[in-house]
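Of the protein chains in this complex, one is absent; all others appear in place.
First chain written, first letter: the chains are A, B and C, and each begins at residue 1.
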Amino acid sequence: MRIGVLTAGGDCPGLNAVIRSVVHRAVTHYGDEVIGFEDGYAGLLEGRYRTLDLNAVSGILARGGTILGSSRLERARFRAACDNAKELIEKSGFDALIPIGGEGTLTAARMLSEAGVPVVGVPKTIDNDISATDRTFGFDTAVGVATEAMDRLKTTAESHQRVMVVEVMGRHAGWIALESGMAAGAHGICLPERPFDPADLVKMVEERFARGKKFAVICVAEGAHPAEGTMDYGKGEIDQFGHERFQGIGTALAYELERRLGKEARPVILGHVQRGGTPTAYDRVLATRFGWQAVEAVHRGDFGRMTSLRGTHVDMVPLAEAITKLKTVPEDRMREAESVF
Amino acid sequence: MRIGVLTAGGDCPGLNAVIRSVVHRAVTHYGDEVIGFEDGYAGLLEGRYRTLDLNAVSGILARGGTILGSSRLERARFRAACDNAKELIEKSGFDALIPIGGEGTLTAARMLSEAGVPVVGVPKTIDNDISATDRTFGFDTAVGVATEAMDRLKTTAESHQRVMVVEVMGRHAGWIALESGMAAGAHGICLPERPFDPADLVKMVEERFARGKKFAVICVAEGAHPAEGTMDYGKGEIDQFGHERFQGIGTALAYELERRLGKEARPVILGHVQRGGTPTAYDRVLATRFGWQAVEAVHRGDFGRMTSLRGTHVDMVPLAEAITKLKTVPEDRMREAESVF
Amino acid sequence: MRIGVLTAGGDCPGLNAVIRSVVHRAVTHYGDEVIGFEDGYAGLLEGRYRTLDLNAVSGILARGGTILGSSRLERARFRAACDNAKELIEKSGFDALIPIGGEGTLTAARMLSEAGVPVVGVPKTIDNDISATDRTFGFDTAVGVATEAMDRLKTTAESHQRVMVVEVMGRHAGWIALESGMAAGAHGICLPERPFDPADLVKMVEERFARGKKFAVICVAEGAHPAEGTMDYGKGEIDQFGHERFQGIGTALAYELERRLGKEARPVILGHVQRGGTPTAYDRVLATRFGWQAVEAVHRGDFGRMTSLRGTHVDMVPLAEAITKLKTVPEDRMREAESVF
Partner (left out) sequence: MRIGVLTAGGDCPGLNAVIRSVVHRAVTHYGDEVIGFEDGYAGLLEGRYRTLDLNAVSGILARGGTILGSSRLERARFRAACDNAKELIEKSGFDALIPIGGEGTLTAARMLSEAGVPVVGVPKTIDNDISATDRTFGFDTAVGVATEAMDRLKTTAESHQRVMVVEVMGRHAGWIALESGMAAGAHGICLPERPFDPADLVKMVEERFARGKKFAVICVAEGAHPAEGTMDYGKGEIDQFGHERFQGIGTALAYELERRLGKEARPVILGHVQRGGTPTAYDRVLATRFGWQAVEAVHRGDFGRMTSLRGTHVDMVPLAEAITKLKTVPEDRMREAESVF
């Protein structure tokens, strides 16, 4: 068989591990040819690809990024291509396509599938917010990076009697904030799932100071937001070039706490550091297993589905299931986290 | 309530995170008193304990080891104590006991439970070989340490055209070897579950050299062993003090390969480094959740059971279930790993 | 003897290692008593201190922060105290004082010394900008943290064809930017010592893209600034609370490059993560040697001086020498760095 593979969407540690695993399984075990489309769906639409043999994937397991490149999907152009899926397949001559990506990528994968392209998806998001799988690769690495940063910040906060507000990734779901906050022993966690009241944080900090613990670390997901009426937030500012710039929640909250507490509060925005670099062992294993399973699915003809971790097993679930509902942090997980603040 | 907690058996990153979580949940939420028995069951039998308040567990989340100490169980003495469990409870005056430990500890916990002591167990093993839970804390850290070591060894092996045999922990189950081997891209993995033939490894190395890949890393669980008749192994040697010393499988295999291949092969025995030090974020979260759940179970009166990860949920399972069957690496996981050699 | 020790100024990995070393050498070898003043000079002025024995410094070697706390110096109050140094000494009854800190701390130390207090200083700055010593502890850790962050960002930048502007610490001297930029293979480095022209960066990025290297990482010291007339920078903006907020150079430069290049450019501000957490081995060794030497100096009566690394030796230099001139990055070091862009 001739199997196409592509990576789309934002960076995520483990992408190369999936590619490598797909190539190893397909080439060594099945004698397939694997072609890699460049820059995500753009390479598919434009017929830009290269053959991936064992040498092409040598040494990439532990490397961040993606050797295939990625790019944003241009929806209109993509839809047009779907309308003529047959031609799309003929252009590159593949028998199955394995797109690796997040919600947008998988939605596109579903469209391709419905247009008749034999597709097996591999879910990817550092945010861990795809409901059809227990975990996604990249998440563990992101949590690890955020935890290590907070481990460092805690000693500084403690020695210098400061409040640190650490903004981590998570626009719609707060998994990274939840788990890195728990792992680092943060004293407050703010998630997109539950609007927060800065007054609660003020109270927590004041109680800590009263107990002699003269510092606090608060972990905030970038998509967290204050409950209505509790804090002025979200109005843009005009920068020096006349552009409207919005202050992130981490910065806004640090300023708000400093104002209310009369104590130093500093924002730290971790940003893209969470997305890059060498994946943890956990993510490398999960990514490798997803790649293996995707090739198996191709050879079983199990199309229109994606790989999924369920407990200790890697199974297949319908693409439709993956993209209909965001997996958000449930209340009981939040209660667990609160118990160790 | 007055809740006793103890840690027993070998070291495992995350023990302190469980203790901290138990204390936070019990003290802050339920107003319990928590007492920590020193040096495992020894402290229970001898009435050696101290009260654990929030201050006592401050700053221990990320620390390896256990603030309570540990020790080996003296079975005869323990059995005698079980026969008079009532007295045992009265000595320290606790309402529930949370022992944190591996197979031996949980077997003892079951004996206590059957003797009438209200027990909630928390499983602990870096080997991940307890069948009643998807994962145990400590395992992720051990895999991470082993993976990082192999990442380092690979560059050396490659530059200097060498075969490296890396022995990792895992006496009865090969989970650490499997996952760290996969994560590091080892070219061979030997597990206790499946006797290996050194001839297969020789063949693999020779094929690699023929392809121009003039190095190989082989990951061996300490409990792996050669198939009968394939290699001389397991006879002790007499050391300078007249003691019989057994060569570990890593060392023996490296020598065997060097002899057969006529190429340099070096053993690296990772040893206790895998058991100590700061836990990964994954292990801190899992350990914290187990501690939380254990306290909940105590307050539900859910005794004779232990905490368990099932998919994304932490549940309770009977202690009996936990200790009857070792969780070994199944054949399909081994096949996945082989596909990326 | 009775030796006082204090830590002042911003956080710096290695502070605890100095304290531990002072206590070990003084107590074990000389039988001294060591007292630790709390919260920097504030504890000295207010007579707040505690005795530090071997137990008090057990386990702190690898910990970030300072067990003694720190605080900002109130200059007026400090000057008044200096005027009556005799009383100051009598209040706590010490025979020598070892202040550990940066330029401000050492300037204060010199004032104390001139007022008759027997002082031995230990220099501390993550910025490495004290001219009287080859290196200061904390710097290696800061460089390591910044390098690791850029290692991660590079893979993301490369896969997603982006320009990353990473702002690191260094208000007056660019050592952290220089060394972390070199270590991470940054494609541009901006230092306070040399105003930069954004046009040069634009040219570098465009040349890279032309060569098919469709990404770039630029490392900017927080104190770097554009050459006059090259870029609009440094005007404050009014935030939502009516405060004037200044955009950091990292953010401003990323926006400027995005505007000029018409390509995505993202700022990452590493911030306080560089100041905290466990010190590198290098910093632990240097800090330990400084502590040892400080105690030796006390017993030699070698006051009014501070510890200093010169090549492989730790010597003493006059406090005056330490604080008169900032150690900035010389041109030839910058040329070395440029050669590998």
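The criterion applied here is as follows: contacts are C-beta pairs under 8 Å (C-beta built on N, C-alpha and C of every residue); 3 or more make two chains touch, one makes a residue touch a chain.
Given the structure is predicted, the values throughout are model-derived calculations rather than measurements.
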Considering the whole complex, which of C:A62, C:L261 or C:A320 touches the chain not shown?
C:A62
Kindly state which of the options B:G4, B:G64 or B:G304 is in contact with the chain not pictured.
B:G64
Looking at the full complex, which residue from B:R152, B:R171, B:R300 or B:R335 touches the chain that isn't shown here?
B:R152
Touching residues of chain C against the unshown chain: what are they?
20-21, 24-25, 28-29, 58, 61-62, 134-135, 140, 143-144, 146-147, 151, 179-180, 182-185, 213, 280-282, 284-285, 288-289, 292, 310-312, 336, 339-341
Had the left-out chain been drawn, it would touch chain B at residues 7, 10-11, 15, 63-66, 69-71, 145, 148-149, 151-161, 164, 232, 235, 237-241, 243, 247, 252, 255, 259, 266-269, 271-273, 275-278
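Throughout what follows, only the chains that are shown with their structure count from here on.
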Report the inter-chain centroid distance for chain A and chain C in whole angstrom, where each centroid is the mean of the CA atoms.
34
Need the CA-centroid distance for the pair chain B / chain C, whole Å please.
40
Distance between the centres, which are taken as Cα means, of chain B and chain A, whole angstrom:
30
Listed in rising order, chain B residues that touch 2 or more other chains are none
